[in-house]
Every structure is written in structure tokens, then in C-alpha cells.
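Let's turn to subunit A:
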Amino acid sequence: MTKHEIEITVNGRKRRLTVKPNDLLLNVIREDLVLTGTKYGCGIGECAACTVLMEGKPVLACMILAVAAHGKNITTIEGLADGDKLAPVQQAFIDHGAIQCGFCTPGMVLTSHALLNENPDPSEEEIRDYLRGNYCRCTGYTAIVKAVQSCAKKNQ
Partner candidate 1 sequence: MKNFSFVNVENKADALEVLHREKEKSCLVAGATNVMPFIRYEKINDKTLINIRNLQELRFIREEEDKIEIGPLTTIYDLENSEIIEKYAPALREAAQDFADPTTRNSATIGGNIANASPAADTATPLLALNAVVVAESKSGVRKIPIQEFFLGVNKTALQCDELITVIEVPKNAANSNSCFIKLGLRNAMAISVVSVAAGVELAEGKVAHANVALGSVAPTPVRAKTVEAALVGKEFTPGLVEETAKLVTEDISPIDDVRASGEYRKTVAAVLVKRALKKSGKI
Partner candidate 2 sequence: MSEINITVTVNGTKINANVKPEMNLLKFLRSQGFYDVKCGCEMGDCGTCTVIFNGSSVKSCITLAAQADGGTVWTNKGLGEVDELTQKLQKAFVEHGSIQCGFCTPGMIIAGKAYIEKGGKPDRNEIKKAISGNLCRCTGYKKIVDAIYDVAEQMSK
């Protein structure tokens, strides 16, 4: 198989990588870049544990070939905090007990972050709708929704 050279900007850093045509963005992030915050959940685009932001929009890294990410800006969960300072939505998840096993959390947080950028004042229904692709087996979702609600403009 011919390998391809790609260039992707990950969390603000330009990275040059050599990948196979069928390499998934998810695996390149986890294995080549050793950014393991992005999780391999189902691998078939169902659970959204692999969510990253591409050009600021949430995408499923298990459904994107690495070669298709060439030239793009990727934010993984590791890129959300500013050094030690957590993003508001990250802090909210902690404060509201929205993290149990933590596996869905990176995907949930990034998707929520994207929602709040698009719509700074979402209703509960809007939150639930936007997060409908992200699965959680632990929390029953209530705490997650509350966490995101607490970040809405009206609650600041």
C-alpha cells in the first residue's frame, strides 16, 4: 500500500505524518500522535466517544480517513484547556457529577463546547438534541445536561 504524507494542525500544532490510505483519523490521533483522550468506543460511528472538532465542528474520528484530514484544523479534548485552566464546560462537568467512568466525557465535552459556540444560550431540549449522538452508559444523562445548562449565557 502506498503511504501518504499528510499535514494536520492538531491543537494548534502543525503535524506532518505518514499514513496508509485506510488509516482512520482516530487511530492516527491515538497511536501516532499519542493523544489518547479521544476514545475508540464502537469504531462504527454510533457512540461518538471519538468526537474531535474539525474546523470547530464536531466530527467522528472513526469515520474519517486520516488522508481526508490533510490541511485541516483538529481540536482534541487535550486541546480544550488553556494550560491548567479548564474550559468552562470541562469545569461544569466536574462540578455537576457528570463524569462517572469518563469514557464518553471527551466526546460529550467537545460536542457541548461546539454547541455553546454555535448557540450560547441553548434550552434543555436543544442541548439534548445536540448531544443525541453521544452515548453514556453510566450517568443517565441528567448531570451532563445540567452541566451544559449551567454554561448557558442565562445561567452565567
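Assume a residue touches a chain if its C-beta (ideal position, glycine included) is under 8 Å from a C-beta of that chain, and two chains touch if they have at least 3 such contacts; residues count from 1.
Picked so that all candidates are chains of the complex that A comes from, given by their letters.
Computed from a prediction, not measured in an experiment: that's the story for all the values here.
**Q** Subunit A in this complex: which of 1 or 2 touches it?
**A** 2
**Q** Using the touch definition up top, name the residues of subunit A that touch candidate 2 in the complex.
**A** Per the stated touch rule, the residues are 96-97, 100-101, 138-140, 142-143, 146.
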